[in-house]
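Complex shown without one protein chain; remaining protein chains in place.
Presenting chain A:
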Amino acid sequence: MSLFTITLHIAIAALAFSLCLASIRFFIGPSLPDRITSFDVMVANIISIIAVYAEITGNKDFIDVAIILSIFGFLGSISFAYYLLKTNR
């Protein structure tokens, strides 16, 4: 295990901790836009985790997963915001 691999493992642990913080805000968020924002942050964290995992394993196929996930994260947050804008609550 070289120093490079240890650095990547530390990075993936810190990203998992950051994902935990975002999910705490997802649970206690007082309003629905808070939850949409924390969903955005969780998608960004998961894309970063996939990127670091592709670098650990050296497998280039995981980058396609990151492309699809970035597209779906944008569509999810936009559709939630549109739904909130159209319902009179």
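Just so we're on the same page, a contact is a pair of C-beta atoms (placed from the backbone, for glycine too) under 8 Å apart; a residue touches a chain by one contact, two chains touch by 3 or more; residues count from 1.
Methods note: contacts and distances are computed from a predicted model.
> When one chain of this assembly is omitted, its UniProt record names it as which of these: "ATP synthase subunit b", "D-methionine transport system permease protein", "Peptide ABC transporter ATPase" or "Monovalent cation/H(+) antiporter subunit G"?
"Monovalent cation/H(+) antiporter subunit G"
> Need a quick check: the contact residues on chain A for the chain that isn't drawn.
Counting over the whole complex, chain A touches the hidden chain at residues 1-4, 7-8, 10-11, 14-15, 17-19, 21-22, 24-25, 31-34, 36-38, 40-41, 44-45, 47-48, 51-52, 54-55, 60, 63-64, 66-67, 70-71, 74, 77-78, 81-82, 84-85, 89.
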